[in-house]
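Take this structure, written in structure tokens, and hold onto it; I'll ask about it next.
Note that this complex is displayed minus one protein chain, with the remaining chains in position.
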């Protein structure tokens, strides 16, 4: 039988190389060890990532890793992906914007460990410098906040030794406690308190 | 053309005058009326209840008394009962204890005295009614900040008269 190819439609797919533990996975997977030559390491990684990436979305913007963050139009180089040491992936723009907020305290949104870029991952290489700067900025912020908190506590302790200030705090606390019903007139109230049968 | 025009303007003028008189009259009448209502309201508050809402701490002398018509007391939307620890308030032991099921939420049971005072503070009712002899402990000094008046009554039966 003779087959004549009339037209060819080449189809391409790409995926971010989030390759992390897949080598170990591959080697330990009996299914793949049985046919070690049929599918090479790279292809396996690609397929694994590609399949995962269809389901896996950036936890921050909920768009696929291979898609774009809300501020970008073209997927790919202009909206890259980064891999954390904790193996959580995000669009570079999404995670950068999060880590740049005071709220973040420099933590991974998924596991709340300090977010650092996983070393020796190809796609991370370009961003290492910027993330290092961000990490030190967040560490400084944290130290400053801790220092402020300590100073505040010291201030409060000092106040407690001071009679006058303590009275002022007590009064303030009393004012907030009695939120709704402000006694209309203090002298009135004291008159009311002289009942026929005084309470011991 | 001209005479008819003049007539229209005259009648219009009369119309305006009438409308203005009616408006002034109505306003004056309304004002007078409302001031009369206000008088009535003032008199009502002065004569009947000075303290609109009540929080009653029910201690043993009160819960044991067969003469207090709790059902009637609790029908008042502004009354709350607080039952301190170790006080029995059986809702059907005596006829006077049979409280309408829609009012049962106004009976607050506490397991601790600290709980009793916290409830009093939270409720912020105008009047706090209690029998200090029964309570077996002092009324915390800061309670006065949360109620307008404390009535310390020996005999809780008198509470009923107050409520009625």
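The chains carry the letters A and B, assigned in the order they are written, with residues numbered from 1 in each.
Everything that follows uses one rule, which is that contacts are C-beta pairs under 8 Å (C-beta built on N, C-alpha and C of every residue); 3 or more make two chains touch, one makes a residue touch a chain.
In the analysis below, contacts and distances are computed from a predicted model.
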The complex's invisible chain, by UniProt name, from "E2 ubiquitin-protein ligase peroxin 4", "Arsenite translocating ATPase ArsA", "ATP synthase subunit gamma" or "Skp1-related protein": "E2 ubiquitin-protein ligase peroxin 4"
Left-out chain, listing which of the shown chains it touches: A, B
Touching the absent chain when the full complex is considered, from B:52, B:72 or B:121: B:121
Residue of B:69, B:106 or B:149 in touch with the missing chain, whole complex considered: B:106
Residues from chain A at the interface with the omitted partner, ascending: 59-63, 70, 94, 97-98, 101, 103-105, 107, 109-110, 112, 177, 179-180
Chain B residues touching the omitted chain (full complex): 80, 105-112, 114-116, 118-119, 121-123
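Everything that follows uses one rule, which is that only the chains that are shown with their structure count from here on.
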Whole-Å gap separating chain A and chain B, where each centre is the average of the chain's CA atoms: 53
